[in-house]
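Just one protein chain is left out here, and the rest sit where they should.
Coming up: subunit A.
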Amino acid sequence: MDNESQYSGYSYKSGHSRSSRKHRDRRDRHRSKSRDGSRGDKSVTIQAPGEPLLDNESTRGDERDDNWGETTTVVTGTSEHSISHDDITRITKDMEDSAHLDCSRHLGVSLAGALALLAFLTPLAFMLLPQLLWREELEPCGTPCEGLFISVAFKLLILLLGSWALFFRRPKAFFPRVFVFRALLMVLVFLLVVSYWLFYGVRILDSRDRNYQGVVQFAVSLVDALLFVHYLAVVLLELRQLQPQFTLKAVRSADGASRFYNVGHLSIQRAAVWILENYYHDFPVYNPALLNLPKSVLSKKMSGFKVYSLGEENSTNNSTGQSRAVIAAAARRRDNSHNEYYYEEAEHERRVRKRRARLVVAVEEAFTHIKRLQEEDQKNPREIMDPREAAQAIFASMARAMQKYLRTTKQQPYHTMESILQHLEFCITHDMTPKAFLERYLTAGPTIQYHKDRWLAKQWTLVSEEPVTNGLKDGVVFVLKRQDFSLVVSTKKIPFFKLSEEFVDPKSHKFVMRLQSETSV
């Protein structure tokens, strides 16, 4: 998965981030313990630094430029979020925490880098130190040593390339807890290097071993061990999660859009990041305007049923009796709101289809006005346009139809006039048909299609009842929260398949006619 990091603002080598998890984990544990006292289940934040106060994915009514195409209608935005004082304090606290996290991340990164460098230079040191310290006493070592030098050189080169391929990548996300496998590998490398240095110090430096070939072979064995640790890293970090073992179902809480994904053995936090990566290109964009039923449908509330209790005063079950009576009475009454909903829906469908037809016709017609300049045509230089001008030329004829359509489908916050013009220019440049131009507007696309800065948010909160470094198991449920909606993810194990074999002889396919004859006697 080679993804551009949307989550990190830093461009440091990810190889150094190996131990950042370990160090951040210590700090996180202290901090989250104090935070968890107030909340029921563990909740940790996947976060990017420098969050703006109002999150990007909430609708804002004041930023849209709605004056193109039509000048008389005014649409007020539906901003459903008001930032209260608690939210402000919470957000500023999160910003402070992120500042702490960055410091520890830098520290962790530099420590990891130092360890890697140490591991890399150790074999060279092993081979150089006897030459420097007691050169005169060393036995001469001809061809076998040179062969070993060459092999050490190439193995170190391979190790370098392999580490670059595996570890030097931009991080995709900031994980809340330490990445267990990476921490494990760090510890392993550290122990390996330390034990080798111990042996070297005691057996070779102290006793001033004369057998140089033995020293070089010792260094070669360290390089081999490092290569095997690298192999272990490849298997643990990359290969183990590839074979699908679980099916994750992700459901968006706001409107019920759901998808299924197959993943391998992952920890909960890594599975969360995987889900988020797929969320941005699979789920249709969250449109809060489409959520509520039209007001006319919901206007009939349970209008006043007054309940009078005749007879004795039974104070204990009076209220429950009352509410139950009200509910029962309301249920028995003929509720026609579903009728209104049905007709409202049908009317809306019709309206959308009418506007869509008008839009398609307008766009088709607009596209017939321009064509690509062929080399043979002799044209006046004043008449030749670049794509931007061509787009502007034909935009006017379709602007009104486009705006009406977007209003009806409540998509107008997502497309500004500038974005439509840019898309039109893009389509003209690549010789796309009107239908290809329209595919972006006729269906609500995934979130990543829309302009990056407005609709892509970076901060998600992972809420889980189990520690997030636990592996996925059957039945694990975790929630990825944002301010307006959340993604509820549940896990199911892929069943164990018993495949049996049945051999079919190609010559065994034979058929007969079905007989129904009737004979007269």
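FYI, contacts are C-beta pairs under 8 Å (C-beta built on N, C-alpha and C of every residue); 3 or more make two chains touch, one makes a residue touch a chain; residues count from 1.
By our rule, contacts and distances are computed from a predicted model.
Tell me the UniProt name of the left-out chain, picking from "Myotubularin related protein 7", "Tax1-binding protein 3", "Translation initiation factor eIF2B subunit gamma" or "2-oxoisovalerate dehydrogenase subunit alpha".
"Tax1-binding protein 3"
Using the touch definition from the top, which of A:Glu376, A:Glu501 or A:Glu518 touches the missing chain?
The single option touching the absent chain is A:Glu518.
Counting contacts across the full complex, list the positions on subunit A that touch the omitted chain.
514-521
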